[in-house]
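A single protein chain has been removed from this complex, and every other one stays in its place.
On to subunit A.
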Amino acid sequence: MTSLFSRFSPLLFIALAGVLGLVAVALAVSGLALPAYVLGGLALLGQVLALIGLLRERRLVVEVTAMLKRLKAGDLEARVARIEGSSPIELLAWEANDVIDFADAFVREATASLEAVSRQVYYRRVITTGMPGAYRRGADAINAATDAMQHKIKNFAAARGTFEQNTAHVVSDLATVTLEIGAAARQIGAAAGSTTERTAAAVAASGEARSNLETVAAATEQLNASIAEISHQIHRTAEIAHEAKRETTEANVRTQVLIKSAERVRQVVALIKEVADHTNLIALNATIEAARAGEAGRGFAVVANEVKNLAGQSARAADEITGHVTEIEGGVGAVSGAIKAASDVITAMDEAAGSIASAMEEQSAATKEIARSVEQALASATTVAGNMDGVQRATGETQKSATGLSQSSADLETHSGRLSGSVGAFLDELKKVI
């Protein structure tokens, strides 16, 4: 039955029934009743068959219409599954199925490919094999878009990778640096604090040192003055000593002359005494002679006597002189000894003065040295004090900036923490994208 309908169109049955009907009418008119009935019956059968065929075709039309309606509503599952012949209507139904198959295939492909892209899977392309016309062009466009996206995403992913690496480095470096800066700031602060204390102590110490040095300088100056005075006096003493020595030498020379003169006097006196003694002897002789001569000799005796007296007086005078000379000699000796002792004292004094003078000179040089050193020390102390002022100021500023730095590093820490957080969040977002 089915194969019958799939082979013969209802139109054939209608045509056949028509012809049979006409022939049946003709037979009936001719009075041939029996054949007319038979043909009429056959015509009726043909009509029934035609009706059945038409109803089958109508069913297909209804089915195709219903399918197209579902298709219109976007239901791509609709098909006319049971098509058993190849009548024009059945071929129409097959074509309708094919149309939906292509639409269905395109939608499945496009959906799957785009879903894959949304999952960042780029190898899932729209399969274009067997895809005709506009579908093919649409599919090509989708694939080209996926290509472009894949390319961009690849580049972007590479860039993101680099970015991630770099930011990871930067962020960790930043964190390290921040910590280091913080630590450094604290160290600087502490150092500046203790520097301030030490500087204050140093300033105080240098002030004290300066006043001490000033005292020393004043004392040294005084000492210098005393040394100069002593030196001056020693020079004076030396001069006097030299003068005295010269004078004692002169006195000595004079004493020698005196001793020689006294010696001479003694010799002269001895000569006088000899002469007086001799004269006395002669006068004695003359007296004797005069006595012998008597009166004539008396006058002579008187003169001789006179001469004797005179000679006696001369001898006594000579003795007296000798006594004086001895006395003088004794005095001169004492004087000479005194002079010698004085000279010795002076020499000793001179030597002492010389060594004192050289000691003083040394002392003076040393003192001058001290004075110079003290002066230098004082200058240094002044410089130190000045520098300490600077140091103190600088330290104050350092401490201030260390506090600032500490604050900044704390800020930096917060910021780098935030940076790290937002970079992380950013990367997380990026990873969601790619």
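Everything that follows uses one rule, which is that contacts are C-beta pairs under 8 Å (C-beta built on N, C-alpha and C of every residue); 3 or more make two chains touch, one makes a residue touch a chain; residues count from 1.
Just so it is clear, contacts and distances are computed from a predicted model.
Engineer: What protein name does the UniProt record of the undisplayed chain give, "PAS domain-containing protein", "Phosphate ABC transporter ATP-binding protein", "FtsX-like permease family protein" or "Electron transfer flavoprotein small subunit"?
Structural biologist: The missing chain's protein name, per its UniProt entry, is "PAS domain-containing protein".
Engineer: Which residue among A:P88, A:G130 or A:G337 touches the omitted chain?
Structural biologist: Answering carefully, the residue with contact to the hidden chain is A:G130.
Engineer: For the chain not shown, which residue from A:I83, A:A304 or A:A353 touches it across the whole complex?
Structural biologist: Touches the omitted chain: A:I83.
Engineer: Just to verify: which one of A:I14, A:I52 or A:A112 makes contact with the chain not shown?
Structural biologist: That would be A:A112, which touches the missing chain.
Engineer: Going by the touch rule given at the top, which residues of subunit A touch the chain that is not shown?
Structural biologist: Counting over the whole complex, subunit A touches the hidden chain at residues 77, 79, 81-84, 94, 97-98, 101-102, 104-105, 108-109, 112, 121, 123-125, 127, 129-130, 132.
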